[in-house]
Structure formats: C-alpha cells, structure tokens
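What you see is the complex with one protein chain gone and the rest in place.
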Amino acid sequence: MATHRFTPTRYHNAIGTAEPCFRLADGDTLITDTIDASGLDAHEVAVAPRPNPMTGPFFIEGAEPGDTLAVRIDRLTPSRATGWTYSPLALTVLDPAAIIDRPPVQRVVWDINRNAGTVKLQEPSPGLEDFAPEIAPMIGCFGVAPAGGQAFSTATSAQNGGNMDYRLFAPGTTAWFPVSVPGALFYLGDGHACQGDGEITGTGIETSFEMQVTFQVLKRSIAWPRGETAEDIFCVGNARPLDQALQHATTEMSRWLGEDYGLDARAASHLMGQVVRYDVGNVFNPAYTVACRIAKRWLTRR
Amino acid sequence: MATHRFTPTRYHNAIGTAEPCFRLADGDTLITDTIDASGLDAHEVAVAPRPNPMTGPFFIEGAEPGDTLAVRIDRLTPSRATGWTYSPLALTVLDPAAIIDRPPVQRVVWDINRNAGTVKLQEPSPGLEDFAPEIAPMIGCFGVAPAGGQAFSTATSAQNGGNMDYRLFAPGTTAWFPVSVPGALFYLGDGHACQGDGEITGTGIETSFEMQVTFQVLKRSIAWPRGETAEDIFCVGNARPLDQALQHATTEMSRWLGEDYGLDARAASHLMGQVVRYDVGNVFNPAYTVACRIAKRWLTRR
Amino acid sequence: MATHRFTPTRYHNAIGTAEPCFRLADGDTLITDTIDASGLDAHEVAVAPRPNPMTGPFFIEGAEPGDTLAVRIDRLTPSRATGWTYSPLALTVLDPAAIIDRPPVQRVVWDINRNAGTVKLQEPSPGLEDFAPEIAPMIGCFGVAPAGGQAFSTATSAQNGGNMDYRLFAPGTTAWFPVSVPGALFYLGDGHACQGDGEITGTGIETSFEMQVTFQVLKRSIAWPRGETAEDIFCVGNARPLDQALQHATTEMSRWLGEDYGLDARAASHLMGQVVRYDVGNVFNPAYTVACRIAKRWLTRR
Partner (left out) sequence: MATHRFTPTRYHNAIGTAEPCFRLADGDTLITDTIDASGLDAHEVAVAPRPNPMTGPFFIEGAEPGDTLAVRIDRLTPSRATGWTYSPLALTVLDPAAIIDRPPVQRVVWDINRNAGTVKLQEPSPGLEDFAPEIAPMIGCFGVAPAGGQAFSTATSAQNGGNMDYRLFAPGTTAWFPVSVPGALFYLGDGHACQGDGEITGTGIETSFEMQVTFQVLKRSIAWPRGETAEDIFCVGNARPLDQALQHATTEMSRWLGEDYGLDARAASHLMGQVVRYDVGNVFNPAYTVACRIAKRWLTRR
C-alpha cells in the first residue's frame, strides 16, 4: 500500500506492450506527471510528439491476463495555469452540409484559475465575456495493453481503454480495465481541465497534470471498461458508429447486473429500461465512446 | 387564451394531413385524452390498433408553413392505475452475439401508484422486489404534419417530431415543432409513466393519460424539434444511425445559439465544447433520437 | 393483356395513397411518360416541382394487401436529347475533411445521342473530351403505396420501393414490390440515361422518358423489393446506414432462397457465401439502397 512518485522522461503515442517504466504492487498509489495532448509539459515545453503522449507503462504486480485492473482516480491537479482547445465544432458532429460554411480550425488558450475554480477564455469571443465554467478535471486517455500483441494509437480507444474522453473519468471515480498481459501495463495522460459531452471541438481544455491513482487487481474478468462514481456505476463501449459503442456498453452493463447484483437478463432489462442513462464520451476520435450508467440507489449488491 | 376539453373518438397511426378533429386559437390550452401505445384506453379497452394511436390532429389557427408551433406541456396525468412494458432489452441495444441468448419477449404490468408517486412491477423479478422508481410522465409521440404531403407511421420520427420517446418531453417542458401545413396539424399520444434513456426495452411504462398542453405560434423557422425546460434548452435530431441524429441535433443547437444568443459558430463551439450534454431519446424506433442540451445558466438571451 | 397508353397531366412528390390516375388489369402493359427529377418534360418545360415528380398512381386490379406486384420493365426510351447531372461528388460519399475543399455544386448538361448510343458532356471538363459512356437507361424512383396510410417523399425509399436509384432497374428487369393497399397504387418516374453505382453526384443523367412496363399480380408476400434480370436475381434493402440496407437485402435473399429454391438457412449461407454480389444503388438519398444479387446459374427453382 505504498505511495510512489514517478517522474516520466519518455512518453508513448501508442498503448501497447512497451517496456515498463515503473513497477507497483497491488494496492499501491502512484503520483505522476502527464503532459498535454500536444506534448506540452507543465512549463509549456514540448517534450513529446502528438497525439496524446502517455506516461507509462506501469507494471502492476500480480495482474495477469483475464484479471481486471481497478484504477481509483484520487486526484487530478492541473500543473500549469493555461490549457487550450480547438474551435469550431468537429466535422463528426455537424450535418455534412454545415461543414461547407465552417470557419477554419483555430487553437485558443484558456486560463485555469485554481483559486476561482474556473476556466475562462483568454480572449473571449463576443458573447462569452462572462463564460467561466468550473474546473472539472478528467483523464482523456488511459488504459492497459490490449490483447494479442496489438498496439493502438492514443488517438483511439478499444476494449482496453484508451482515448475515451469521458468526463466521468474524474476524481473519485474508479475505472476498471480488462488485463491482457502480465502486469497490465497501464498508461495515462491527456488530462482535461474541463470538457462537455462528446469532445465535440476535438479537445477538452488540454493541459498538463499531476495525477494520483491507486491500483487494485481484481481476480475477475470484464469485456469492456467499467467505472464507479459516488453516485453511479457505468460501462463503456468504444466503437463506430455510436450505435455499436452503445451496444457494447449496454451488453456489458446487463452482464454486470447479473454478476454482482443478482439480476437475470429479464430483470436487468426491467431495471435498465426505467433508470438507465447514456452519456456520450467522445464523438470525435476514430472510435466513439458511449457510457451506459445506472445510479447506485437502484442497486443492491448480492 | 381559452381552455378546451376534447374527447377523441378516433385515432391515427400515422402523422400526416388527416382532417382536423378540433380547432384552437393561438394561445389556447387543450385538455384531451390519449390512449396507450397498443390502443388501450383508460378502461383498458382496446379502441385503436397499434402502433401508438394518436389523438388529433388539432388545427392551430394562425400557424402557417415556415412558422414554429410551441407546445407547452402543462400536465400529464395517467388515467389508469397500470401500465405495461416489454422485456428483455431490445435487439438494437445488444451486441449481435448477445441476441442469440436473449429470452423471448414478454409483456409485463406495472402498478402506477399516484399516492406513492411510484411505479412498481406487479410481479417483480427476483432482485426487484423493492424497485419502485418515481412516476416521471412523458409524451412518447407527438408532432405536426410533415412537409410535402408526407405521412409517417407513429412508430418513427423525423423533422416534424413523432415517436421520439425522449424523457424530457415532460410537464414543464415547452416543445417547438416546424410547421409545414396551415394549422400545423398537431397530434399527440403514447404517454409513458416512466422511461429511462433510449427506450431500450422498446417501451416506456405505457399507459393512457389525460394531457394538457398550451399552444403558441411563433413567426420564426426551425429545422428540427427544440425544447426548453426549467433548467435547459435542447434540440432534437431523429435519424439512423445515432451519429446522424446527433449531427442534426448539434447543428440545430449551433444555429439556435446564433439566432437567440448572439454566438457565432466559433463562439458557439467554445461554449458547447465545455457544457453540452447529449441525451439518447430512443435507440429502438426506425429513427433514433438524440438531444443536444445546454443548461440555461450558461446562456444570455440577446 | 391489353396495352394502354396514358399521358399524365399531374405528378406526385410523395408515394402514398393519392387518387389513381388510371386502372389496369393484371397482365396489362402500360406505356406512359415520365418527367425528369426536377420536373422538366420532353420539351424541357417545367411541369411539376421537385423532387422526382412521379407519374401515377396506377391501380392494378386484383392486387390486394399482402400480394406482390411484379413490374416488368419492357422499355425505357429517353424522350429528349439532353439530360443533366450535378457535380462534384455528394457530401455523403466524401471523407468529412474532404468536404472543406469541395467546389460548389453545378448543374451540367449531357447530350443523349440515341444514334451513337452514348451520353456526352456538352462542355466536357478537361480530360473528359472523349468520355462518352453508353446510354444505360434505368428507373430512379418507382414503387407502390406504403403500409399504414403512410406517404413518403420521392426523395427517399423504403420497403415499398421509391427513390432507390439502382442501375439494374433497367429494361429486361422485372421488379417486385410488396402490396399494402388495394390496387397497389404504382408510381414511376425519375428516369436516368446513365448512372454509376451509388448515385454519387446526387444524380444520374436526369431526363424525361417514355416508359413501358407490364404488371403481374403475384399471390405471395415479400418484405422488400426484389428483382430479376436475364442473369441474376436480387433483393433490395433501403435504410441508413449502408450496413442496415445490406442486412435487409441479405435477409430477404436468404428468405427467397428458402421459398423458391429449397435452401434452408444453412444451405443458403453456403451458396451465398461463395457467389453473392452486393451493389450499392444509392448512397445519397435519405435512405441508402443496397442490392444483394445472385447469378441464376447457381440456382435451381423447386
């Protein structure tokens, strides 16, 4: 149950089976630094190429193929006072006919005011002079080595996690990933200071972070990433089109209700039919992300 | 600003240009009865065939092609003490491989307890003995005559509304529909006592209702249904796959932010990128429904 | 078995249940005129509005709901010497990023040279001076009244046919449509002098035609349009995305192999797996069209 501080010196643009940078025991806590989606660190120095350079991989002792790696997100602290976004809306969220009149892509800078707890455009567009949403830090891209010797760009996501850009991967949430290689090989990065549903400008507010997470190895198998917040449990599907991502997430949730809550397929459908919520993690990356979410108030663990 | 009570004697399974059943003035309030998705009325008597028999159409004086019909949902009162749902999960929300083991479709009955304010399975599945979510009434299917002399089954939805099955079409919400024919020709029905996101069992808790709505004709044009609740504004897209529904909803929201809130495409993207929420109305009907939603706290009307 | 000549005086932009313009007996042949997609007749006079104004509906005596209407395409003769197309490629067939550099839409004119048997741009783009593909006439939009009192714009298609824009709906082909109303109510129009797969510029070479077709009522049921050419049989699915259109077409073909060729689902899959061909009718309209096609040389009717 030790806490380790690891300072990265190299980064990865694919989640695969690279040489581990550090080893932790089951139960350990990791504090480390992540750089932003374009490779800028806490000093805005470019230290790695795009996309989404990852810190890692971390070898978690005891994690074996077929296990599940639980990652509790303890703390996400922006490590600089600015972040950046793109505008306008991404090609993937516009009617094709609306793309014709789309203004060119720009990168703009936001101030991250940790005292006020808000983010704000440095040069607000007309009408947004007072727009200052709360800082809501989240991890855009994290996950474990995929199965079968594969390695996926950090631009995308799959059953092993990756660039899901889902705003509930936030402090207090525990994320679960299916382990495919010894040690799991966990990567993390691409922190956002704030982001709406869908990552619809192609970015959250991209910045560098100090992240603290705690690992636990579960001797059980899952097919897709899962998560738990103070309020909810959720399952994540990553695919195109959104329909398929939603199918993966929903099927995984139905399985979970069977495994841990004693509900067969019919009972699960009665419950899900009345209380399920769907969230769109991202509708921008090569694989889209949909979460199927249920409030824990409706559930009794068996 | 009169209030009218209309008792239907016939119903429609398509939203088109049928002969109006009743005429109201701009500003008038309508109180009427709707029957459930399978045609059962308040006495559980089958009075019309499937799917989703509609009450209407209502002719709203002053509504002309190119206008917008605003429909404030004043009250949705279940008119009987039971509703029904299907189980298990719909084919559209399952991984295709999971369909193979899916139990057969069953219809089950829920008690609608207006004193307790909850719904409850009459014969709860094991594990759901205590499952009693709050009554959360909503309109499953409503809208106006489509353009071009078309008529669409009440199984589906389009730019004119229809079977969207979105749970925020609830008391307190005002829905907007694009008018394509003189009088708009408004239909409504398919009330649900409760429903999660996506209508993922193919049903909400289907029951008969007394519905009260108030009409207002707006001399402005919209492309897709819009809505406003106490907290939020939203735009709805209806299409397959979900991606396309989301594109329609997002593009319409960006337009709305320009029209009423003074935000150009770039400013709209800065705001939407941080605060937008997506809801899945239904992922069951021939056209799926996605809502793009923004909290009004972020918006200042110009 | 009479042959009738019908000269239309009005046209329809939706396929529904309009008043029949003419009645024919089972077995009769119809010769009639169709105007082009934008409403221009044989004299290039605008006689009806867009989209795809239809000649019809024709009432076929003896056709009852649940039957199938077979329509043999005997002859499609362009009735003027020019047709038109749009350029460039449609929004639906381009990578979204490629839409940004797309030139604006233009309408251009092609000469239809019936002596040479070819079509040719009146003002060829550089590099296309010698481009003169063969005239290959086809029906872009035809079908029968849909079920349930619906009416669909001639911009789209569904189980009842409609704007499928499939190049094998050509002379010598017999098309089958599922009948939903007494008399079937058959509409036709939107002839093309030539068209590649997918209708990827949003048009074939659009022109007016004299069309000759022969009707036969079959006392059997189908779910989706089917067809037979000299070489092949095919089934058509109309939906979005292409995946779903392909599923409808494939499922219908598997059914057909069972009904008429004595192959159960497993046997059908053995045959289809080795010899099936897929054609993309259109990937432009609100509903896309995919045909599942099999050469008759592989089939023995039972």
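The letters A, B and C name the chains in turn, as written, and every chain counts its residues from 1.
The rule is simple: contacts are C-beta pairs under 8 Å (C-beta built on N, C-alpha and C of every residue); 3 or more make two chains touch, one makes a residue touch a chain.
Computed from a prediction, not measured in an experiment: that's the story for all the values here.
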| item | value |
| --- | --- |
| Displayed partners of the chain not shown (whole complex) | A, B, C |
| From A:Thr29, A:Thr77, A:Gln150 or A:Gln216, residue that would touch the chain that is not displayed | A:Gln150 |
| Contact residue for the chain not shown (choose from C:Asp33, C:Asp67, C:Asp190 or C:Asp279) | C:Asp279 |
| Of C:Gly16, C:Gly198 or C:Gly227, the residue in touch with the unshown chain | C:Gly198 |
| Selected residue (touches chain absent from view) among C:Val47, C:Ala98 or C:Ala170 | C:Ala98 |
| Interface with the undisplayed chain - residues on chain A | 12-14, 16, 148-153, 239-241, 244 |
| Absent-chain interface as seen on chain C, which is shown | 85, 87-89, 92-96, 98, 101-103, 106, 108, 119, 121, 125-128, 130-131, 133, 194-201, 203-205, 240-243, 246-248, 250-251, 254, 261-280, 283, 288, 298, 300, 302 |
| Residues belonging to chain B that touch the chain removed from view | 91-92, 96-97, 99-100, 102, 241 |
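The criterion applied here is as follows: only the chains that are shown with their structure count from here on.
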| item | value |
| --- | --- |
| Same vs different contact residues, chain A with chain B, by half of numbers used | same |
| Computed distance of Cα centres, chain C from chain B, in Å | 34 |
| Where chain A and chain C are represented by their mean Cα positions, the distance between them in whole Å | 47 |
| Residue numbers of chain C (touch at least two other chains) | 241 |
